[in-house]
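For this depiction, one protein chain was excluded, whereas all remaining protein chains were kept in their positions.
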Amino acid sequence: MNRIWSGIKNWLIAMGSPPLFYRWATSSLPWLAGLAFLMFSAGLIWGIGFSPADYKQGDVYRIIYIHVPSAILAESIYLLMAVGGFISMVWRAKIAGMLINSAAPLGAGFTLVALVTGSIWGKPTWGTWWVWDARLTSTLILFFLYAAIIGLHSSIENKTKADRAVSILAVLGVVIVPIIKKSVDWWQTLHQPSTFTLTSSPSMAPEMYLPLLVCVLGFYCLFVFMLSNSLRGEIISRERDKAWVKKQFFKQ
Amino acid sequence: MLDSLQILFLMDGNGPYVWSCLLILIIVTGVNIIIPIIRLNKISREGNLEE
Amino acid sequence: MKDRDDALNWFMLVLRRDLTLSFRRSATYITPLIFFLIVVTFFPLALGPSQSLLSSMASGIIWISALLSSLLAVEGIFSEDYRDGTLDQYFVSSEPVFVLIFAKVLCHWLVCGAPIILASIISSIFLYLPSGALIALIISLLLGTLFMSLLGALGAALSLGKSAILSAIIVLPFSIPTLLMGTAIMSAAINQQDYSGFLLIMGAMLAIGIPGLCLLTVEAILLNYE
Partner (left out) sequence: MSNILKVKNLNCQRSGKVVLQGLNFEVEAGKNVEIIGSNGSGKTTILRLLLGFINDYDGDIYWNDSEVPSKLQEKDIHCFYQGHQIGIKPLLTVYENLKFSSSGFNSSEEEITSVANKVGIKTFLNRQSASLSAGQKRRIAIGRWLLKDFNLYLIDEPFTTLDDEGVELIKGVVTELNNRGASFLITGHRPSELNSKKIYLEVENER
């Protein structure tokens, strides 16, 4: 058993050094892409195409197969950035700072998808484009947290200093996010909640629930692929004048 | 075959909403995938800074 | 006599250079947008999500946030040029300097005005603004943000190198007429009345503001040269 465990540990440490990560990412990118595309499309096709229609909302509930996975992913990316921030603050690992800087736009993208699909979902069901529902409001605030991280990073020229500043914000953010969610829920109950909330849909029948699970897994695989893709670009642009970049990237 | 696609597309009136959500998802993720690739091409074209 | 195309030449030079610079730095036009949306999100959080309450106050909230974010965006309009010496070139050229200052403010308005208007459309959804008022909102904000950019440029010139909050205090009282005109237009539009009268007044304020405020900005910049 501990052989496997030490294998994983070495792999993690290897990932800590940019050249090794770059080589691993370049070699495994096509596989990740294939896996991501497979899982992602399987989940969506199953969810949108074949799962039965909801008795109350009809077919429009199928948006759940896009809205819920991207909302879940948005929050877990923020958690990942907080872990990266913690590592970069404690061990000063350069790769952790780069991880935050490449994961932030992805997280912002998924939060945006969650917001827009949420408001599109609201239009047929409640007639207005936007509802100040607890989940949507906390997703909107999460979007501002992502904007804060991206804004702070782009405003500092010296990239290593920018990484340290952003990791502080990421670690602080992960403490704030649950507090925000609780306070928004409390805010929701304080103002006599509108009679419905978006995703507390009644216990879903298994044939609706399974595609959702596959979709969430598909989204995670998609994220792993996108992260290694953008982290690769980040490493090259950061270590551009290093020897190993010349050897591996410019093939001189 | 054709009419089942028709039903799939229309989804009794709610079709456009579902498909626009899918479109937004594809656009946003597509942009997030393409930007790093463009950045890498720009760097490899510019070559390293020495020369 | 100096041929007229020289002044136009300089105007285009300043405009094109600042446009290229602003598009290179994406932060310049995203920050006002995000600031605007955050300020607008605070109101439902503070006052409750009830639709009727929010839609009755929507135009006021949107207008105040638009003023504040366009003012915030205009803070550092001159600081970079003042620091690296390009501002001196304006005075060396024998062209009227206030024309060049207007070129800079116009470029800033193009870069920061558009995101603010986009953000106001998004926030009209957030705050359930009655649908008739959207066009009036966009027109009044177009004029309003231009006037605020001019005013903010004067504030930035006066507080060049000093603390940024000072320029806000200097400039905000002067933006009250714009705010009143804007909200008057909005309430007229909501009650389906004709609001062209207010638009004309705002246009007149701009007609006086563009040359007047630019001349004052030139004086304010010259203060830092003695």
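A, B and C label the chains in the order they appear, each numbered from 1.
Heads up, the rule we're going with is that a residue touches a chain if its C-beta (ideal position, glycine included) is under 8 Å from a C-beta of that chain, and two chains touch if they have at least 3 such contacts.
All of these numbers come straight from a predicted model, not from anything done at the bench.
Touching residues on subunit C toward the chain that is not drawn are 2, 9-10, 12-13, 16-17, 20-21, 24-25, 83-86, 88-89, 91-94, 225-226.
We take it that only the chains that are shown with their structure count from here on.
Distance between chain centres (mean CA atoms), subunit B to subunit C: 35 Å. Multi-chain contact residues of subunit C (touching two or more other chains): none found. In subunit B, no position touches at least two other chains. Of all residues in subunit A, only 119, 128-132, 137, 140-141, 144, 147, 151, 154-155, 184, 187-188, 190-191, 194 touch subunit C in the complex they form.
For subunit B in complex with subunit A, the touching residues are 8, 11-12, 14-15, 17-18, 20-22, 24-25, 28-29, 31-33, 35-37, 39-40, 43-44, 47-50.
By the touch criterion given at the top, residues 26-27, 30-31, 34, 37-38, 41, 44-45, 48-51, 125-126, 128 of subunit C touch subunit A in their complex.
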